[in-house]
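Here the complex is missing one protein chain, while the rest keep their positions.
Then we have chain A:
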Amino acid sequence: MNAPLAPNSLRNLPDENGHFGQFGGRYVAETLMPLILDLEREYKAAKADPAFKAEFEDLLEHYVGRPSPLYFAPRLTEHWGGAQIWFKREELNHTGAHKINNCIGQILLAIRMGKTKIIAETGAGQHGVATATVCARFGLSCTIFMGATDVARQQPNVFRMKLLGAEVVPVTSGAATLKDAMNEALRHWVANVHDTFYIIGTAAGPHPYPELVRDFQSVIGREARAQMLARTGRLPDMLIAPVGGGSNAIGLFHPFLDDADVAMVGIEAGGHGVDTNAHAASLTGGKPGILHGNKTYLLQDEDGQITEAHSISAGLDYPGIGPEHSWLHEIGRVKYLPVNDDEAVEAFQLCCSLEGIIPALESAHALAALPKLAPQMDKDKIIIVNLSGRGDKDIFTIADKLGVEL
């Protein structure tokens, strides 16, 4: 899907063993190793197969509704009084977020591999809905693992998944959020490797998942780059995207990595503040370790026990991050900043009132970085914010936060 890259390109990782510098890799139980190697072979073959690419692109256009618009946000730009603010409108995709791009790619791979059952983990429920959607579209059985805490705070998405024919399994271990859902999905997968494909929702997990999820999501950045060139004749000066696992962010960033003049900022969930124990900012407040199949920055104690993440946004409530982000952080190509719950809620409301767009709480984290970045930039500078999802699913959380009874 990509043109050949220069040897010094930042876009030619992972290496053949799935490493991005010291990060990434394949830290899985032996039972899964042969399947992971199969998946890697199959993905290589699919990438080289024009029919696979054609089917992927056809579905993105006619089923997902791509390309998503690149929109200039005039009132938010005026409000912050600095750089022009543009939105990449991933929230207009079918199912309401960027997640569907990846699910289309992975289900085509599952079908190529002859797998008949699909499993996935979900936090906010966006990936669960997207997975249930593609399973319905292709007639495969679908089981979604979701932390019981998230089941309670994301009821509309739980019902959506059920309408789409998925079985939703509430996971009660740990804090019963995204991390625990992923543990349970891995346990189920290890016992059902022969017929089951695991559609991982973010650019994390064992190789080749971080690579293939990134590749499927890179349609975001490729479109944004072409759209910006067509509209303004130039590249943007800065990209901003929210980062939980980081699939929307790597999808936007990756096609621009070799454009040295394009700055990139990933926004982590600062929860109640990175100086408290209640946040999900693994780069800002964590250190490298091994979890869920990859080496990456993790929230952990001195013994390597994983600590619970917190974010008002269920989609960011995870103690790790995709390994390519850990690498981009260490080489300094991308800056990562935390934004706390209250800042995100404020930015959510501002976007509603100034642009008539209800953003997902995940995306509101990216919007909340604007007051720290946009006013310091000249008015001829351009920022693209990845509006990764729509906020309909979050209205109950926001109402609760604002003390409004629905």
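Throughout what follows, a residue touches a chain if its C-beta (ideal position, glycine included) is under 8 Å from a C-beta of that chain, and two chains touch if they have at least 3 such contacts; residues count from 1.
One rule holds in what follows: contacts and distances are computed from a predicted model.
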{"item": "\"Tryptophan synthase alpha chain\", \"Carbohydrate ABC transporter membrane protein 1 (CUT1 family)\", \"Ferredoxin-like protein\" or \"CopC domain-containing protein\" - which is the UniProt name of the missing chain", "value": "\"Tryptophan synthase alpha chain\""}
{"item": "Contact with the hidden chain (one of A:P14, A:G96, A:G147 or A:G289)", "value": "A:G289"}
{"item": "Touching residue (missing chain; options A:S173, A:T276 or A:Q376)", "value": "A:S173"}
{"item": "Given A:L186, A:V274 or A:L316, the one touching the chain that is not displayed", "value": "A:L186"}
{"item": "Touching residue (missing chain; options A:D275, A:D303 or A:E405)", "value": "A:D303"}
{"item": "Chain A residues that touch the omitted chain in the full complex", "value": "17, 25-35, 173-174, 179, 183, 186-187, 190-194, 289-293, 295, 298, 300, 302-307"}
